[in-house]
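The complex appears here without one of its protein chains, the remainder shown in place.
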Amino acid sequence: MSIDRKIRYGMVGGGPGAFIGEVHRMAAALDGKMELIAGAFSSKPEKSREMGERLHLDPDRVYDSYEEMAEKESALPENERIDFVSITTPNFLHYPVAKVFIEAGIHVVCDKPMTNTIEEAEELCRLVEEHDVIFGLTHNYTGYPMVKEAKKIVDDGRLGKLRKVVVEYPQGWLSQSDNDDEVWRLDPDKAGISSCIGDIGTHAENLVEYITGLQMEELYADINTFGEGRDLEDDANMLIHYEGGVQGVLHVSQIAVGEENDLNVRIYGEKAGLEWHQENPNYLQVKYPDGAEEIYKRGNPYLSDVAGAGNRIPPGHPEGFIEAFANIYSNVADTIAARLAGEEPHEFAQDFPTVQDGARGVHFIHKSIESGKNRRWVDMDYQPPGS
Amino acid sequence: MSIDRKIRYGMVGGGPGAFIGEVHRMAAALDGKMELIAGAFSSKPEKSREMGERLHLDPDRVYDSYEEMAEKESALPENERIDFVSITTPNFLHYPVAKVFIEAGIHVVCDKPMTNTIEEAEELCRLVEEHDVIFGLTHNYTGYPMVKEAKKIVDDGRLGKLRKVVVEYPQGWLSQSDNDDEVWRLDPDKAGISSCIGDIGTHAENLVEYITGLQMEELYADINTFGEGRDLEDDANMLIHYEGGVQGVLHVSQIAVGEENDLNVRIYGEKAGLEWHQENPNYLQVKYPDGAEEIYKRGNPYLSDVAGAGNRIPPGHPEGFIEAFANIYSNVADTIAARLAGEEPHEFAQDFPTVQDGARGVHFIHKSIESGKNRRWVDMDYQPPGS
Amino acid sequence: MSIDRKIRYGMVGGGPGAFIGEVHRMAAALDGKMELIAGAFSSKPEKSREMGERLHLDPDRVYDSYEEMAEKESALPENERIDFVSITTPNFLHYPVAKVFIEAGIHVVCDKPMTNTIEEAEELCRLVEEHDVIFGLTHNYTGYPMVKEAKKIVDDGRLGKLRKVVVEYPQGWLSQSDNDDEVWRLDPDKAGISSCIGDIGTHAENLVEYITGLQMEELYADINTFGEGRDLEDDANMLIHYEGGVQGVLHVSQIAVGEENDLNVRIYGEKAGLEWHQENPNYLQVKYPDGAEEIYKRGNPYLSDVAGAGNRIPPGHPEGFIEAFANIYSNVADTIAARLAGEEPHEFAQDFPTVQDGARGVHFIHKSIESGKNRRWVDMDYQPPGS
Partner (left out) sequence: MSIDRKIRYGMVGGGPGAFIGEVHRMAAALDGKMELIAGAFSSKPEKSREMGERLHLDPDRVYDSYEEMAEKESALPENERIDFVSITTPNFLHYPVAKVFIEAGIHVVCDKPMTNTIEEAEELCRLVEEHDVIFGLTHNYTGYPMVKEAKKIVDDGRLGKLRKVVVEYPQGWLSQSDNDDEVWRLDPDKAGISSCIGDIGTHAENLVEYITGLQMEELYADINTFGEGRDLEDDANMLIHYEGGVQGVLHVSQIAVGEENDLNVRIYGEKAGLEWHQENPNYLQVKYPDGAEEIYKRGNPYLSDVAGAGNRIPPGHPEGFIEAFANIYSNVADTIAARLAGEEPHEFAQDFPTVQDGARGVHFIHKSIESGKNRRWVDMDYQPPGS
């Protein structure tokens, strides 16, 4: 990054009490590469202004609506306006917010799932191409260094031809129904057609695709709703056929009582297997048919360069969720900086989920729900625009 | 047990080099309650005699065939002959061997899966009832004290109404195909219609039924064969609907490279969840929505009586696979001893898998294969004879 | 914190290639409460300026020496100058740097060990009192929420009267001697009289004191130097007698080959015990004589308020080393903000290591070395000035 200033960004969403907006801000702040200078933090202007004050922003850069923000920011001189916008609203707003900023030529970081409909997702793909903006999706789990190491191990053929994938994402935070009213992820108007698959199933899907590069051929989903009165599913179990005869099991849940955020993946090839757990993210297990199991540990020189690039502190000093999240932001910021400097971004800087990954995720959500509703396999062949 | 001698048993199978016969003998020996005094250890008479010598048996009690053994043993005076026979042959022989001993009025301990066909399994159910013999099936994993504790926790309602079950049994020992010729489990003539489901899928199925008491309503199986030239499946992934709306995921594999014998189960209810791993069997995790996770540890006074009854040594002194296996033998022996003494066996002594459990397992194998072949859900409603 | 701007700080040390300075900057940046606006990053002015550019600082606020920085910053109007200085130099500079800033009335965050001599440490205690500045020492491990929970559990008497403490800090990074020349911690001129005890022994000592409040009465240290040609110890094993008859074992090492940063502590009382591992910091084990072990997990509502206050993201989303470090910075910043606002800081905001903790650490280092050299117990009774 050879520009002589920090990258500047604004945020839409992330008002008082919003957990994920706060995470985005911490992730963006961590490396000192970028600064938050503008925001439309809430659909309620007074909430937005409250947040702006709390963050010590210039009141002129705190807006009453995202439309106003897009309009006014893009009207500013290039060296004053935000370089990108971070979208951390509930799902249904991702599309309209992203659209106006892309059309204003402002780069985007967007939370997942990218949109509520496939049409919106594909429209964003086209808009990104048309307006030539950089678009990063926060499938943050791919930011963990040991996930990058896993991908490298698979890419290098060290597992041999792949055979089987097991990916799980059990959570228990919706096992009790007490606060359903306050959970927008259970509200179809805000979350779209899915709760559990949309919120965490896409992470599981994306994690497998990131590590293995495998595309799904067909999928069978068994979807369930346990919480009384809920309109959206809170549990889903799937059989997946990937290309090349690879077999998959994917199960996710919001009612796996007592579980916290236990995303984990196991990948078995002909020669070796690997296993990674998000709740213990600094370690990666590699297993062999004829030798000792190996535990790879974050931060060590024996890891690959790409794992090292996503790394801040020495081995044994645990990095966590925010650091992984920060890697998405850092890579997007480096890519923007390279663009500003008229340079080619470093290979590793381009390692962040794209608008096409987002479209694949939305497609996955819709096809899973379709499979579950019809109790049949669905064809998963899909190429989002621009891929 | 109030008889004044050890229980006496003979073995069919378990000749030189047979792993599982040796395990049965160690399990039977552990508690000093029973002694091996007869055997037809191999279909090759000289191998049978070699094994008899190695075990220091009376040569008159080492037989050239199981038929001879059944005939001669049952002709001996009651106080000399074997009380039960232990059947540790390849699968296809379980039925004919069990049949002749049951018809001779001799109690049976039999390895799993019980038979190769549903008809044979049901015939054994009828024969056991007709001849009033005691029949124990070595679904040994239910012998672990912490599995018994898990069952008690579910029975006592401490998880609340059940919602979801995840049971896995990944192994990697068939990930390489080098020795396929020597593996009878891959030979349909010996193993029947299934390798992976028959060998380990039934353990997974039985473990869930033991702990939860849940019957399956319908099942969808995705069955796979990865090893080149294999006639039987070496991997299977299933969606299961249990009674009462409980959802299940069951996946088993013999090609999960690098895995050893990682049977494990997670059960989620409305109030709490539990988790148990066979490779770390002295511990049981119980998880709550609103409190610290608890780790129950084998051998402690705070556990239930039934867990205590399956327990030999103090906490922190690990018990393993053989001890769990021995609990099946010990319970069968105690039940036989009670019969001999004209007493009612203790409730805990009756805690071993029955001929009906065996029939359910065989039914499960056949229906899983049927589902997999036809790519459709199968109805799992089933009542074996005598249940 | 009711002031209407971010807290401003400058850094001394932390030039190009310095690991710990980077950690301090990330920790300070995480919560968006403070901003780095000045620095004397290296004793070599060109290095300092290089770092200033890389951090996009105003060149007028990047200084050639810490003396210049103290002088010029304190001469600035109150609303422009730095509120505090962060000292991340090698050990021997902590004292002179801290001294000039304290005398300039500027608050201080200082890395540990605080000084190379007891005299310097006590002088800082006096200066802090005399100039009434806020002084925070980065014994960062006390910033972990589950360490705070451990302290709360002990304070609440849930372990009963304490009996035994085992604290370990094995590292292996100096097991090979290849790069000794580049390691300032092995150079007595920079590190003082100790390498291993000074660098990590003090963390172990401080962690126990933080959690238990126990003062040492006497100590016996066995100190060792394994790396060839080293002047300072790289391993130490100690027996400790705390007040109230509590017995302690403390061992630390830089040559425990293959270990990364495995600080861990076990504390046993009459009623219960607890265990915490820095490499898996989101969990805390509590063990009982007569019930299941409990695993407390960061981020849950069932934890104490003080653990919750040190917490950023939900359970199962791992927080790590930087987050714990950030808690020290955040608390210091909140305390400074309260001072600026003329308010009393919140109880939790005052939860950071003080200049007296620093003096205790330096005393511990010197007495340990004294014990080791003389092969005898040393009296540990000690009250730093101002305590």
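Should a chain be cited, it is by its letter among A, B and C, assigned in written order, with residues numbered from 1 in that chain.
FYI, contacts are C-beta pairs under 8 Å (C-beta built on N, C-alpha and C of every residue); 3 or more make two chains touch, one makes a residue touch a chain.
Note that the coordinates shown come from a computational prediction; the quantities given were computed from them, not determined experimentally.
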Fill in the blank from the handout: The one of C:Pro113, C:Pro145 or C:Gly273 in touch with the missing chain is C:Gly273
Handout entry: Of C:Ser253, C:Asn311, C:Thr354 or C:Ser368, the one touching the omitted chain in the full complex
Key = C:Ser253
Exercise for the section: With the full complex in mind, choose from C:Thr117, C:Ser175 or C:Ser304 the residue touching the hidden chain. Expected result: C:Ser175
Completion exercise
Full-complex touch with the removed chain, picking from B:Asp222, B:Glu323 or B:Asp351, is B:Glu323
Exercise for the section: Pick out the residues on subunit C that sit against the missing chain. Expected result: 163-164, 166, 168, 170, 172, 175-176, 220, 222, 224, 226, 235, 237, 239, 247-249, 251, 253, 255-259, 266, 268-273, 286-289, 293, 375, 377
Fill in the blank from the handout: Across the whole complex, the chain not displayed is touched by subunit B residues 4-6, 19, 22-23, 25-26, 29-32, 36, 53, 55-56, 171, 173, 259-262, 278-282, 297, 299, 312-323
Exercise for the section: Since one chain isn't shown, list which residues of subunit A touch it in the complete complex. Expected result: 286, 290-297, 300-302
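One rule holds for everything that comes next: only the chains that are shown with their structure count from here on.
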Problem - Same vs different contact residues, subunit B with subunit C, by half of numbers used - result: same
Practice task
Averaged over CA atoms, how far is the centre of subunit A from the centre of subunit B? Could you give it in whole Å?
Solution key: 44
Fill in the blank from the handout: Between subunit A and subunit C, the Cα-mean centres are separated in Å by 34
Handout entry: Rounded Å distance, subunit B centre to subunit C centre (Cα mean)
Key = 56
Practice task
Mind pulling the residue numbers of subunit B that touch at least two other chains?
Solution key: 286, 293
